[in-house]
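Starting off with a structure, shown below.
One protein chain omitted, others in place.
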Amino acid sequence: MSSVLSDIKKDYMVSLLKNGKREDGRGLNDMRDLKIDIGIVNKAEGSCYVQIGDTKVIAGVKCETGTPFPDTPNQGVFTTNAELIPMASPDFEAGPPREDSIELARVVDRGIRESGAIDFEKLVIKEGELVRVLFVDIHIMDYNGNLFDAAGIAAIAALYNAKIPVLDEEGNKTEEQIPLPMRKIPVPCTYVKIADSLLYDPSFEEESVMDSRITVTTEDKGNIAAMQKGDVGSFKKEEILEIVRRSKARGDEIRSILNEKFSDMR
Amino acid sequence: MSSVLSDIKKDYMVSLLKNGKREDGRGLNDMRDLKIDIGIVNKAEGSCYVQIGDTKVIAGVKCETGTPFPDTPNQGVFTTNAELIPMASPDFEAGPPREDSIELARVVDRGIRESGAIDFEKLVIKEGELVRVLFVDIHIMDYNGNLFDAAGIAAIAALYNAKIPVLDEEGNKTEEQIPLPMRKIPVPCTYVKIADSLLYDPSFEEESVMDSRITVTTEDKGNIAAMQKGDVGSFKKEEILEIVRRSKARGDEIRSILNEKFSDMR
Amino acid sequence: MSSVLSDIKKDYMVSLLKNGKREDGRGLNDMRDLKIDIGIVNKAEGSCYVQIGDTKVIAGVKCETGTPFPDTPNQGVFTTNAELIPMASPDFEAGPPREDSIELARVVDRGIRESGAIDFEKLVIKEGELVRVLFVDIHIMDYNGNLFDAAGIAAIAALYNAKIPVLDEEGNKTEEQIPLPMRKIPVPCTYVKIADSLLYDPSFEEESVMDSRITVTTEDKGNIAAMQKGDVGSFKKEEILEIVRRSKARGDEIRSILNEKFSDMR
Amino acid sequence: MDKDIKFFENGKRIDGRDVDELRNINIEVGVFKRADGSSYIEWGGNKIYCAVYGPREAYPRFLQKSDRAILKCRYNMASFAVEDRKRPGPSRRGVEIGKVTQGALEPALLLENFPKCMVEVNIEVVQADAGTRCAGIAAASVALANAGIPMKELVPSCAAGKVDDRIVLDLSKEEDNYGQADLPLAFLPRKNEFSLLQMDGDLSEEQLEEALELGKKGCLEVYEIQKEALKKKYVREDDSNE
Amino acid sequence: MDKDIKFFENGKRIDGRDVDELRNINIEVGVFKRADGSSYIEWGGNKIYCAVYGPREAYPRFLQKSDRAILKCRYNMASFAVEDRKRPGPSRRGVEIGKVTQGALEPALLLENFPKCMVEVNIEVVQADAGTRCAGIAAASVALANAGIPMKELVPSCAAGKVDDRIVLDLSKEEDNYGQADLPLAFLPRKNEFSLLQMDGDLSEEQLEEALELGKKGCLEVYEIQKEALKKKYVREDDSNE
Partner (left out) sequence: MDKDIKFFENGKRIDGRDVDELRNINIEVGVFKRADGSSYIEWGGNKIYCAVYGPREAYPRFLQKSDRAILKCRYNMASFAVEDRKRPGPSRRGVEIGKVTQGALEPALLLENFPKCMVEVNIEVVQADAGTRCAGIAAASVALANAGIPMKELVPSCAAGKVDDRIVLDLSKEEDNYGQADLPLAFLPRKNEFSLLQMDGDLSEEQLEEALELGKKGCLEVYEIQKEALKKKYVREDDSNE
């Protein structure tokens, strides 16, 4: 966007924000409509479609077997990949992953990994030799802001959806299937700052004029499992703590939606 | 080429075609001079140089051993690769294979694979564990139209030329050599359409103004093993069937040339 | 540099050279200050920082185990890599190794390999199955001319500095460490020709106007282990032989500096 | 690659279809906000999204054509769309399908209206179940219409094939894997010509003729479904505008 | 990922530090000739070089911004900087660190002075020992000053963390590997805001507050070291100019 247009748009948004309003009519701490469809891809071990407003993502889980990393012989392997495919935005190009998709994948990955959501020790088939290798692949289909939350929710739900084959003693697949050893539901909440206002669940328009962005991933007990200040800008300590408080509350709400869906699944 | 020049050239060609003539004096169903030199690279297991008019390609076969694909444990592995090297045209760039060379390799590959030309089961050394891995590499040396036919003929002739070492019981190479287990001679025939005329073996100039292109690969019994409509344009059903009929006749002619060369070889 | 400026600079240098002088006051056969710091990276098996004037490079050695190449089952594996990182010059770009860094790595590699500096047979753990795999990685930190000599000296010193773990019978690492089986100290000496003058240890400025460049690597007995004429230009036979003679003398001097440092190390 | 499979029982195919019967097809139009046009197709077990961007200035510039827009088609399969995980990123197969997809769609478009521009078609296979290229072309043509790209006609697409020596329409996964021939087609209904034609397997001339006829019939059915999907979209929009 | 490690003895950490104590830090300014600005930092066992180029015309051109310079940050780790050899070349981890480094430094720079230009920061980790991104940011800020890039203030950086349920400053390698949380921070002293904030592990809200406070204290100490390094450089230069 040319900087002149961008300035005009920002001025407009700031004047709205002074009255506690957002362009699309939401309150500062409101989320757009959240839609979660679990299990939409039956070729995947687990899958989930998430829509936040007009942002649409799909996450799929595949499970293979392989060797563990030498420094963690008693843990399964977990890999998160995000594709900002050209479908989702006129600005995304095909080709090797760019820095944006790498950051997205790594932030989602850390939220799941650091919260202890997966019991990696239960993914070991033979210690030091053979473990389950989990892949979470996230496809961004329509990019209209707040990819971090959409991708993070889709990823954890796809993991909870996943069924993997029980292996016999030689490590061969049997017909029987079990869910993944999941323990927690980490939920990322993203806020942006525009002229001292903190906005939850930023739209594409809001992201294009934001001063700064932060994502806080909380887990079931309300503790923080991961944080990431993104892009430019900076935050006061008080702002960070305020965002953390809001993220805990918002995280709890989304967690109960997910929990309900997970129990429906069984 | 600028579109103005291209239009003028096309008009000229079309006016010739109305009288059943081509720029280089050939009839519509005529092939340029075909030259086939088998066994020109003695470091390769098999090789063939093919010249169609001024188009020149070389195909080489190498054979290694490796593991079969999990879903075809009782079949050898076969890979076709084509390099449109910068040598062949001022428009070819070095680097990763572009879409043109990928299409070329895949069309040649399908013609050979789908015709059953190779008895893949005879390439198994130990089922599910060790098989022969065949590589056909095609180098385009001078690009003057009709790569598909030149590459396809060179590839099948290089395979018939190939000698691979007999393996002993431990899978080690012995001095003895045997030919590959070849069963059929698929031959691709390429036609282009320019203003409702169907031209066999298009030259570079003809390809640059063509409306559409099609390659039909037939096998010894006259059945079709593979087809590919290339680039833009479209064909009527009747045109397709007419091209298939001509390709069968043309394919038989080239097959008998090849058969003669193959028997000379022995 | 624009060619006009380049011409003016070259004229100036040539006029200095007629009086046997160089821009920085050195004699034609003088080296800039040479600084060698061995063992600066304790995470590496061996390391060395080399400074020649303002040119600064760091070489590090890492050692793994792996399978030997099929054609040399009784030899360890040795790989040299050079990174002309963007840090070192405004003209170096990040990304895949460019031809300059490939040439640099290969010339350093050949000097070490061909001089017999390393007793590769002593790097075999189990013939044909398991050998030591040595990596020398060279980082160019500040590029001010004569990378070949700086990189070559850093690489050989890092190899002499390296300690690798003794392996037990199963091939597992023990606590005990031994130096690499080093036998010789190859030293590269680089000369450039500017208007018939031969200059040792070219500066960046001198390289930017040179007519031609040559690197001669000699070993302990004074024999030549590797040579490389670089970039454009050409040399008379007499010039080559003169450079070889000077390189032997210069190589001996640097070898004795290195030898002293190596004995300090023990 | 015949296996010991019984492809027909009481004249019906494994999944209960007649030889000339398509699988269930459903197309939604305008499913994305950012894209200029988009669609979603479910075709048997295939689930495929398509987004169209353009016409906009072609980039990089050396691709620009002075007399018309270029058409770029990208076909991508999600790593989780198939049984065995596919490595993310471009594959040789995907590159070729992108190329023939372009060849199938371009004859129906009026690209000469937009010199120096490009139109981009992105096809994303989220679940694959045989026939993804045909389903992708059918979806893409609808998405191009949704993007308002001027066109002579829609491009329906579907495959014919041969199993157990019989010509059938729209191969299922099992028929594709173990059958005798696959013939993916795209058809221009007004021009009465085929703009996609690939084939591998084993067909006699007569079988080819039969397969082309059957494929054409299938394409014409897909054509109705495409038109219906667009009608539903625009009628619904008209309704909501009232 | 707690191991059976005793992180504290007599109130001191494994390496003898207090909970609020930084490791030894030494910064040298102007260590390279070609670069427009440069620095070298030793921070505990970390050895990191930084070179800055610019402002110069941004390339490739489509990156240019009409109202300010762009900042490109490249973080690279030498293959021999760590125990197990790192494959040379860019890694996903390095790409992300480059990105957050840019986000940490940019708020302090007056990039609007140089439209269409770029400033490049190259961080090269020669030896790694926990906390390389913070050490790199601290060194880069000094190198930017050395290059004469106009700035509002220097950007100090350091990590806080949690081990054995206690909040500590500047994690060592062992504390990083086996501790409970890592919180790399960069702080803008005049603006009183954090420009780098990442975290992984497990922190309660109260622990976060404590860690932010402790991290801020650490950053302010690093800030003094940065200023001292620049002072030493320029005082020395002034001396030698007399």
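As written, the chain order gives the labels A, B, C, D and E, with residue 1 at the start of each chain.
We take it that a contact is a pair of C-beta atoms (placed from the backbone, for glycine too) under 8 Å apart; a residue touches a chain by one contact, two chains touch by 3 or more.
If you're wondering where the values come from, they're calculated on a predicted model, not measured in any experiment.
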Visible contact partners (per top-of-document touch definition) of the missing chain: B, C
Residue in contact with the excluded chain [from C:Lys9, C:Arg26, C:Arg106 or C:Lys163]: C:Arg106
Touching the absent chain when the full complex is considered, from C:Leu28, C:Ala195, C:Ile240 or C:Ile257: C:Ile240
Residues of chain B in contact with the chain not shown: 40-45, 47, 54, 56, 58, 60-62, 64, 81, 83, 85-90, 94-96, 135, 137, 139, 141-144, 204
For chain C, residues in touch with the removed chain: 2-3, 70, 97, 99, 102-103, 105-106, 110, 113-116, 214, 219, 222-237, 240-241, 244-245, 248
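The rule we apply is simple: only the chains that are shown with their structure count from here on.
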Chain groups still in contact once chain E is set aside, others held in place: A, B, D | C
Central subunit by CA centre of mass proxy: A
CA centroid of chain B to CA centroid of chain E, Å: 58
Separation of mean Cα positions, chain C and chain A [Å, integer]: 48
Category of the chain touch graph - line, ring, star, complete, other: line
Interchain contacts, given as pairs of chains that touch: A-D, A-E, B-D, C-E
